[in-house]
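In this view, the complex is presented without one of its protein chains, the others remaining in place.
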Amino acid sequence: MANQTLHILALAGSLRTDSYNRKALQFAKRVASEFDVTISEADLKTLALPVFNEDLRADGFPEQVVKLKQEIESADILLIATPEYNHSIPGPLKNAIDWASDKTNPFSGKVAAIFGASTGIFGTLRSQLQLRQVLASLNVELLPQPQVYIRSAEEAFLPDGSPADPKIGKQLRVLIDGTIKLAKLKKEKR
Amino acid sequence: MANQTLHILALAGSLRTDSYNRKALQFAKRVASEFDVTISEADLKTLALPVFNEDLRADGFPEQVVKLKQEIESADILLIATPEYNHSIPGPLKNAIDWASDKTNPFSGKVAAIFGASTGIFGTLRSQLQLRQVLASLNVELLPQPQVYIRSAEEAFLPDGSPADPKIGKQLRVLIDGTIKLAKLKKEKR
Amino acid sequence: MANQTLHILALAGSLRTDSYNRKALQFAKRVASEFDVTISEADLKTLALPVFNEDLRADGFPEQVVKLKQEIESADILLIATPEYNHSIPGPLKNAIDWASDKTNPFSGKVAAIFGASTGIFGTLRSQLQLRQVLASLNVELLPQPQVYIRSAEEAFLPDGSPADPKIGKQLRVLIDGTIKLAKLKKEKR
Partner (left out) sequence: MANQTLHILALAGSLRTDSYNRKALQFAKRVASEFDVTISEADLKTLALPVFNEDLRADGFPEQVVKLKQEIESADILLIATPEYNHSIPGPLKNAIDWASDKTNPFSGKVAAIFGASTGIFGTLRSQLQLRQVLASLNVELLPQPQVYIRSAEEAFLPDGSPADPKIGKQLRVLIDGTIKLAKLKKEKR
């Protein structure tokens, strides 16, 4: 059991093709790939979930919701890049979480690492505070620190996709390393 | 100017047909109709907004978004019934707000009254706290009190649509009265 | 009635003599003094409140608490500069608010303008979000915007006490102007 490889599901909370959070997520996946883990991504754009409506699952969940639920179920760790819209969690990300947790909760017992990029000076601080609250409600464990805020996102990434500010790269590495360690402890011992 | 009739736009944050928040909104509209106002409703189910994606407005906003923006623009007061999903604002409501405020902000300068219904014991307390934060970011003014939490929503409404607990009806009346007064002051004097 | 001069009570949430928020408050008072208002200050250091303990008022409130309650009662507008400690409202400020609102609520119906200074990059964003929630609970009305965050506080003030960044000065002026207008409307018409 002890050497079982952990699986990470990566998720960006934006559907926009050139999204800064998609970029940030690609870099975070690169960092994660240096550890002994497998990684897949749930692309909200490709998934094309409908807007949440309980009536839509009267005869069973829409196919895309089933797929998202399965991807979360099969992961040990969630790696989430969240934008901030209107001082809060983006509608598309919240919509995905609401669908994925409807009726059954595949998030429960997982570990998550969150971060986010915005063009302003706050780097999704408010969105991440709310996302922590949402994930706690779903019984997802997060490290208290580091909290990673990628500010001035339009200048935050080099052409090769790595952060212009090396401190961001380092924070993401510490976050991902610590989160994987926590997930391992949970899997081995509890 | 002083006697101009105010217009209220009512909005429920759920798409479900039998939603408790739709019910709560219908009652709140009934209360509001006793004042000298006009009322219309933006029905998120009928509007059928897509999930927010900036790429979708590369050649102009989707038609439903234009419609929602216009409805908000034409209102003086927003009357919002919000569910709570996963200790937070529902994806569908946040999605609508994110669309409606994209690029231009028709919310700015409006006054809003919010409330919410949930089947649990907290009556959307956490969702409303976040919604206040979102509306403040959009320059929408809210009364600090009363804060209306409709709990145990499955038993909260009588067959005629009025609240089983008369205190809820009274709170909604105080909230709507105060909000209309604030909107009037803003319109007349500022 | 209509021409009654409004009274502002200014309050900084720090007891430290060289506090950046005391500095910020002095500048805000200077801005406020350009309007037709009277201004006094409740200095938490001079007041020297004890740590809140209901048992201490078994035979009547401590004298300093009575004084603070009276000062709030006599004000139309509260002007509050808040630090941020540990991502949240400072203990000393919360302690003062908890004493001042104990048993009776002199805050109710007032209008407040809040802002804050910190040495970091977030400028008391999190503290202000929580302070808004606290003031709403006390039935205090705040403008949704502008929200004023004074960052890198060690370099934020010129020798004459004005902000190094003119944008901050302008935001404070807009905030104070708007808050006085709101307080006037409330006093005249409601």
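A few notes on this one:
In order of appearance the chains are A, B and C, and numbering begins at 1 in each one.
In this text, contacts are C-beta pairs under 8 Å (C-beta built on N, C-alpha and C of every residue); 3 or more make two chains touch, one makes a residue touch a chain.
None of these values were measured; they are calculated from a predicted model.
Across the complete structure, the visible chains that the omitted chain touches are A, B, C. For the chain missing from the display, the contacting residue among C:Ala12, C:Ala32, C:Ala113 or C:Leu138 is C:Leu138, taking the whole complex into account. One of C:Ala24, C:Val65 or C:Ala96 touches the chain omitted from the figure, and that residue is C:Ala96.
The omitted chain makes contact with just one of the residues A:Ala12, A:Leu129, A:Ile150 or A:Ile168: A:Leu129. Looking at chain B, the residues touching the absent chain are 121-122, 125-126, 129, 151.
With the whole complex as reference, residues 15-17, 44-45, 48-55, 85-99, 101, 126, 130, 133-134, 136-138 of chain C touch the missing chain. The omitted chain makes contact with chain A at the following residues, 129, 132-133, 135-145, 147, 181, 185-186, 189-190.
Here, only the chains that are shown with their structure count from here on.
Put simply, the chain nearest the middle, going by average C-alpha positions, is B.
Ranked by C-beta contact pairs, the top pair of chains is A-B. Computed from the mean C-alpha positions, the centre of chain A lies at a distance of 38 Å from the centre of chain C. Counting partner chains per residue, chain B has residues 133, 136-138 touching two or more of them.
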